[in-house]
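So that we are looking at the same thing, I have put the structure below in structure tokens.
Left out: one protein chain. Kept in place: all the others.
Labels A and B are assigned to the chains in the order they are written; within every chain, residues are numbered from 1.
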Amino acid sequence: MRVALFLTCVNDTLYPDTGRAVVKLLTRLGVDVDFPMGQTCCGQAHYNTGYRHQAEPLARQFSDVFRDYEAIVTPSGSCGSMVRELYPRMGERARAEGRGDTLARTLAPVVPKTYELTEFLVDVLGVTDVGAYYPHTVTYHPTCHGLRSLGLGDRPHRLLQAVKGLELRELPGADECCGFGGTFAVKNSDVSAAMGTDKVRNAESTGAEVLCAADNSCLMHIGGTMTRLRTGMRPVHIAEILASTEEEPLG
Amino acid sequence: MSSRDAILGRVRRALADVRQDDTPYDQAIQRDYLREHGDRGVEETVDLLAENLADYRALVHRCTDEELPGVLARLLTGRGSRSVLVPPGLPASWLAGVDLPRVQDRLESTPHELDQVDSVVTGCAVAIAETGTIVLDGSPDQGRRRITLVPDHHICVVRVPGQVVSSVPQGLERLDPNRPLTWISGPSATSDIELDRVEGVHGPRTLEVVLVSGLPGDEVTS
Partner (left out) sequence: MSGTFVGMPAFPKAAHEAVNNTTLRGNLRHATHTIRAKRAKAVTEVSDWAALREAGKRIKDHTLRHLDRYLVQLEESVTRAGGTVHWAADADEANRIVTDLVKATGESEVVKVKSMATQEIGLNEFLEAEGIHAYETDLAELIVQLGKDRPSHILVPAIHRNRGEIRDIFTREMSEWGRPAPEGLTDTPAELAEAARLHLREKFLRAKVGISGANFMIAETGTLVVVESEGNGRMCLTLPETLISVVGIEKILPTWQDLEVFLQTLPRSSTAERMNPYTSMWTGTTDSETADGPRTFHLVLIDNGRTDTLADEVGRQALRCIRCSACLNVCPVYERAGGHAYGSVYPGPIGAILSPQLRGTASEIDASLPYASSLCGACYEVCPVAIDIPEVLVHLRERVVQGGQVTQQGSKVVLKPAKGHAAERAAMRAARWAFSHPGALRTGQRLASRTRRFHPRTLPGPGSAWSGSRDLPAVPAEPFRDWWQRTNGGKGEGK
């Protein structure tokens, strides 16, 4: 199977470890991963801030770069939902604006074959035990787009529960947003920070060492709040936990 | 141009992008939801009504038609009521055992006069088990809406199982929208203080529901 890693611009620039972890994990599971160098950004920040027309060329570029792969895997629920949920909507809006079907047709091929990492593991590869070892206490925060847009459900839990040495602790108020929300974090920084603080306090109450999520944007916000509040907890992307082994510990 | 015409004109212009669709309404809406929830027999439906009424703090009593006068007398005495409001068409036999002044709701009665009455006894049009609701429709055994509103104590007689339906959809089927309708689910309540439910504001603070079996005209419907 020819699988492309869509790492996302945030991970590429700030969290290369997550990218390396995805490559290591998928390779270990026998998947031939490619990283198309033409990839940049899915356009979500533009779209969600009100610059849909600026997001269109980025979406077209995404489609050009990825359309020939059999599957596109991304370690981000948020960017995954951009492609799956919002690309079709961009096509519809262009049509409604009298610009015909061109955009919808250009984007259509990548929509159904884009998977968030845990979806790809559970649904496409059919595995929940990925052979990982991670001897830490972990609490899992389901990020909003993964939870509500993509409907990841209990997939991340099933994957984490199968990790050797890992003790999973239930996060109180898990399905509440952490307060990141892209430009919301700066446009409404007071509310965003208050949400982040509550999320971190809930995470602390579990006594876990690690807060894990499937989205580094949210983890950037939660982690930045954690260090500011001097909690001693650390944020780790789920890919790094799943890639971790006894021989090569990560995260 | 009148505001009526202006608003209708705006509506039509606003919908200029919408394709004409003349599907008749009964075919236009898919109604995939259930007509009732669960699969219950007649007895179980009455039990569910009693359970849900009680859950919202109505006081529920069950009796046969022969016992009804005694039950009503006991409830009114037990409450210490000094007067009882009676709708014009309430069967006389129901209050045969009651020895209290009966107040009729006359056209010229003022709300202040009604406020002096302690209790009111009525029948009902239909009762809905799933939600614990009784519905009044102003029939002669129920009277004007105000009589079940101003007194602080309302006793409502439900003929079971004939007047009981399972669900909201079934309840609506039995009701006539041209009559003034009051749906009652428990005594008056509020969630306005810290979004927590407290019973007892403006409507009757005590609602007693008597489920009576064996009354005539009480054919069993599903």
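Simple rule for what comes next: a contact is a pair of C-beta atoms (placed from the backbone, for glycine too) under 8 Å apart; a residue touches a chain by one contact, two chains touch by 3 or more.
Only a predicted model underlies this, so the values are computations on that prediction, with no experimental measurement involved.
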Per the touch definition above, residue among A:Phe66, A:Tyr87 or A:Phe180 touching the missing chain: A:Phe180
For subunit B, residues in touch with the removed chain: 2-4, 6-15, 17-18, 21, 25, 28-34, 37, 52, 56, 107, 110-112, 115, 128, 130-133, 138, 144-146, 149-150, 168-169, 172, 177-204
Touching residues (missing chain, whole complex) on subunit A: 7, 9, 11-17, 19-20, 23-24, 27, 33-35, 37-41, 43, 45-55, 57-58, 61, 89, 93, 96, 144-145, 148-149, 175-177, 179-197, 220-221, 223-225, 227-228
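In the analysis below, only the chains that are shown with their structure count from here on.
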Subunit A and subunit B: spacing of chain centres that average the CA atoms, whole Å: 52
